[in-house]
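The complex appears here without one of its protein chains, the remainder shown in place.
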Amino acid sequence: MIAGISIYEILTLTTLLFFIGVYGFITRKNLISILISVELIMNASVVNFVIINKYLYPDALQGVLFSIFIIAVAAAETALAIAIIISLYRQIGSVEVDETETMKY
Amino acid sequence: MDIRYIYLIPFIPLAVFLLLGLNYKRIKPSVSGYIGVFGLLVSTVLSYYTAYQYFFVHGKVNGIYKPIIDRHIWMNFTDTLSIDMGLYIDAISVMMLIVVSTISLMVHIYSRGYMKGDDGYTKFFAFLSLFTFSMFGLVLSTNLFQIYIFWELVGVSSFLLIGYYYTKPSAIAAAKKAFIVTRFADFGFLIGILIMGYYAGTFDFEMLNNPEGSAILNWASTSFMGLSVITWGLLLIFVGGAGKSAMMPFHIWLPDAMEGPTPVSALIHAATMVVAGVYLVARLFPMFYFVEEGFALSIVAYVGGISSLFAAVIAITQTDIKRVLAFSTMSQLGYMMMALGVSGYDGHEGVGYMASMFHLFTHAMFKALLFLGAGSVIHAVHSNYLKDMGGLRKYLPVTNITFLIAALAIAGIPPFAGFWSKDEILVAAFENNQLLYYIGVFVAGLTAFYMFRIYFGIFWGKEKQYDHPPHESAASMTVPLMILGALSVGVGFIPFSEFVTPDGKGFEAHLNYPLAAIAVAVGIMGIALAWVFYKKENNLANTYAKRFGVFYKWVYHKFYFDEIYLFITKKILFNGVAASVALFDKKVVDGTMNQIGNKTVFTSEKIKGIQSGKLQDYALAFVGGVVVLVMIFIYFRAE
Amino acid sequence: MDILTLFIVVPIITIVVLVFSKGLKQARVISMIGSLVQLGMAINLVFAYFREREINQDIMVFTKDSVWFKTFNIHYNVGVDGVSVALLLLTSVVVLAGVFISWKIKELPKEFFISLLVLSTGVYGFFISIDLFTMFVFYEIAVIPMYLLIGIWGTGPREYSAMKLTIMLMGASAVLLVGILGIYFNSNPDGSALTFNILEIAQVNIPFEAQKLFFPLVFIGFAVLGALFPFHTWSPDGHASAPTAVSMLHAGVLMKLGGYGVFRVAMFLLPEGALTWSNFFIVLSVIGVIYGAFGAIKQKDLKYINAYSSVSHLGLVLFALLMLNKTAWNGAILQSLSHGLMTALFFALIGMIYGRTGTRDITKLGGLLKVIPVISATYVIAGLASLGLPGFSGFVAEMNIFVGAFQQENPFHRVATIISVSVIVVTAVYILRVVGIMLMGPVKNKKHLTLQRVTWYEKTGIVLLLIPIIGMGVAPLWLSDMILESLQPFIKGLI
Partner (left out) sequence: MEKYIFYILAFSMIAFAIAAVNSRKMMRSVIYLLFVLVGIAGIFFLIDYNFLAAIQLTVYGGGVIVLMIFSVLLVHHIELELSLAKTSKRIVAAIVSAIGIGVFLQIIYTYDFPVVENYKTTSTADIGEKLLSYGDGGFVLPFEVISMLLLAAMIGAIVIAKGKKT
């Protein structure tokens, strides 16, 4: 626990981070930027897991462990995403969303 | 009396029809003619035998000629209502059997000569047999539905025979016209039958005609627009009869029907089928007479009288001899209707009924003769028009004599057949309705006039230039002429009133000398006038025609009835209703359906944009949707 | 196997054999044998039915019942009465004639015959089912091959027509399905198990409100197939584009499903709904009768004429059903049979004329009676049958309808009846118009002077259809009595 800081403030912070991520996800046109936004969203939720674990159930460790898993999955996901982006770049020479339409229809 | 053998009378022609119709390519023309004639000969013999049996062997029971009936259920409508098929043997049906079989036999024999060398020779005999079968079926009907069935069948055989020269457009048009106009009348007939079936509860003549039966006694139980429904039914049935018998205003098909081969005109459109309407009214005579004090019957009388006058006037102006004969037929049919209309029921009162049937009988003989004679003339000069004829008496002696006999018969000169029957009609009219009597006398004069107009025009007058000299027809054609000629003289002496009366009792008929004298005088006047006008080529006729001016023109154009009909059918029904229905269907009904389809496609084109395939748009929608859903669940929870 | 299930099994066997066949020759012989067997079975069924009737007075005989979907209590439940026996006979005749008419089909013969047989399977199944849901399934089986048959083997704007036909019929069946489910969920007012069985549902009283709600759905659902105005427009286009045999089967048999369904489901299960709604639908059906006839007058394409004439004739079927009495119903069923045979014959003849001259426009044809006499004469006969000439089936049916309709005494019914009787005149007009223009008169096109005469298989097809038309017209008693007897239980709820 952080002295003088209630759970509300931290949740407020994560909410803001989450929606900033959402905003970024919707508005950005570049695949890497979208990936960045996704990282923001992920992190916001990771923090939530941890905070709730700490503030409400200090004796348990589930939140922490889940955070670890999420981080691991996020790392894997990022690796894959980057691989896809690079592969895509090799094929169409761009990572703009508008141009990656070959999979549509 | 065992009457089952009578079934053979209609079924022999049917068998002939099937035989010739199914094998018309395989049977040689010469053979098919013999088959047709022989088949009909058997039927004729049987018909005469039936008449002999009915009148003289079976005879009167308790002083009355009772009908003999044999019927079998053909189809059930309800527990009480059904269509029966069977035989109804009474005085008028036996009489009709004789008429139909005799004329048909004559026409069959005549056609062997007349149709020689025609492509469809076998087909022609097949159709003739079909017609004869239907006509026999019609006259032997036991109930309204049976008569309707055969009514339609004679209609269709008439259609087939009028359209026999099916490559000729005018023949097609005439055939179509005949069928559709009579069909329209049959629409009324059918409604009338339905009314009878529902309100009287039966279609059967025996039950309908029983003066003590429920159908006649309860006529007043239901009424519609001031008249009993039964009267309405009778009037509608009469519409059907008027259609077949070419009464005003359904007459327009009859003159055109002359497009058919002449033997057909003689058989169908002069002697047999067209009298079906008269026969129908006669068949239902007790109903017509008793229901609502004979209101329907008086309508019959007036329609008959007016048609008769109307047709006789038109006949004077026509130049096509077959059309003159057609209008003459219409006029004589009007006579018969009128006679029925002025008839009473009991004893001597029934003289009109008797006269009508008598005239039907004699008219069949001499009118068939007239047509066959005209056919012989046409055969000789290859034209229907008076202007192409003249002075033919030298070339066609037999035709000349027989035609003269028939013309005298129709003009009502004693002792020919027409005189006797016409006299009875005038007596009946005189006793019941003076107005109709005067019409009748006037028409008698007109008849004599127009008939001798064409007689003189054909056989006398100036000789025309003929491509090749006309010659008398072969024996197969002249023999029937001679037989019919003999009949036209002889049948007038049959004591009809002994046999054919409404109540079946029979009475003694006497000549009413004053009336007979007037009628004969009028007839002779007509002939004399024709003699003056047409015996020698002169301009009198034209001068008088000019003097009548507009009236002549109206008459010549048959009072523009055809044009009115054409306007109604072509302009209003065809181009007005049918075309607008077709257009309505295409544009509005189908258009609506197509619009529904098109709008769906259009809308989907619009909505398609939402499914852009862009992940971010989906994400936006998803997040927005989640937010909205959350808001709904949180704030609008129903509790 | 029982006598009715065979009606489904035999076509399926035929289809399976067809799958392994090669080429046109094998395909058509196999289909012909299959259809011949069907016809034999149908005739046998008639005799078997008469024998069974003597000892068995149930509403339906030869019943068989087995569950195929337990959760919703859906059964494979079959049985027949006089009406379905007659319609089965009709179907088998038309299918066989259709096979003969398609004797020389060029494209994809095997697939064509398979689709044709699938269609007929659906129809057979529909006529023998007593279970609403099974009935509906067969209905769909019958409708769907239509799309392929028109879309692949059709002529003219076939995709459009096929699409229109399918969409309109599917729309109707969607409405119908709602109606059927409505009946299903109201089939147990006393709380017992829900059922699709028609005979069981008829025993219970469906609440009046539900009847009022679902009757129009069921009625319209079926009646669209019966070309009810204003839902008839699929029929002219569909028929015009369809290949000959398909038009025959469709107009001859498939459109009969509509009237049969109305009679078997809508009227039988929802009698009070029928009484409530009858006047409204009478108006529509009378409009259809007259409207179809007038529509036919102005058309130039033979198939359109015939399609509009079907609208008019089938309008009479619906009209008769709405008259709610036995005589009229008898007329409706007879009219279904008669119209089925007549239109099938018409379409067969039109197909032959089209195959020879390459046109269906009557203004371009003329004098055919001289060049192809057998076909033309048969056309005249079919025309005469169609305008209700005595001696042919149409007359018998129409008279039953009119006499039945006349039993309704109030002015509304009277007027409706008289208007629909007047159709006999209009029918005569359009039939004779075609006969006059196309068959009679001089030959307009010199090329038509050397048309091929009728072939043996065409003749067989024609004769197959003509025999029952004339048979029904000359001796209607056994057939009309067979149907009349079967109607009694169905009419009970309505009087």
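A few comments on the model shown:
For clarity, chains are labelled A, B and C in written order, and residue numbers in each chain start from 1.
In the analysis below, a contact is a pair of C-beta atoms (placed from the backbone, for glycine too) under 8 Å apart; a residue touches a chain by one contact, two chains touch by 3 or more.
All figures in this text were calculated on a predicted structure; none of them were measured in a lab.
Contacts of the undisplayed chain with the visible chains, over the whole complex, involve A, B.
Hidden from this view is one chain, which touches subunit B at 620, 623-624, 626-627, 630-631, 634. Across the interface with the omitted chain, subunit A contributes residues 1-13, 15-24, 26-30, 32-33, 35-37, 39-40, 43, 46-47, 50-51, 54-59, 61-62, 64-65, 67-69, 71-80, 82-87, 89-91, 95-96.
Just so it is clear, only the chains that are shown with their structure count from here on.
Summarising the inter-chain contacts, the pair of chains with the most C-beta pairs in contact is B-C. One finds 37 Å separating the Cα centroids of subunit B and subunit C.
A separation of 98 Å divides the Cα centre of subunit A from that of subunit B.
Work out the mean CA point of subunit A and of subunit C, and you get 65 Å between them. Note for the complex: subunit A touches subunit B at residues 22, 25-27, 34, 97, 101, 104-105. Of all residues in subunit B, only 613-616, 619-620, 623 touch subunit A in the complex they form. Within the complex, the subunit C residues that touch subunit B are 164, 167-168, 229-230, 232-234, 237, 291, 294-295, 297-299, 326-327, 330, 367, 369-370, 384, 387-391, 395-396, 399-400, 402-404, 406-407, 417-418, 421-422, 424-425, 428-429, 432-433, 436, 439-442, 476-477, 480-481, 484.
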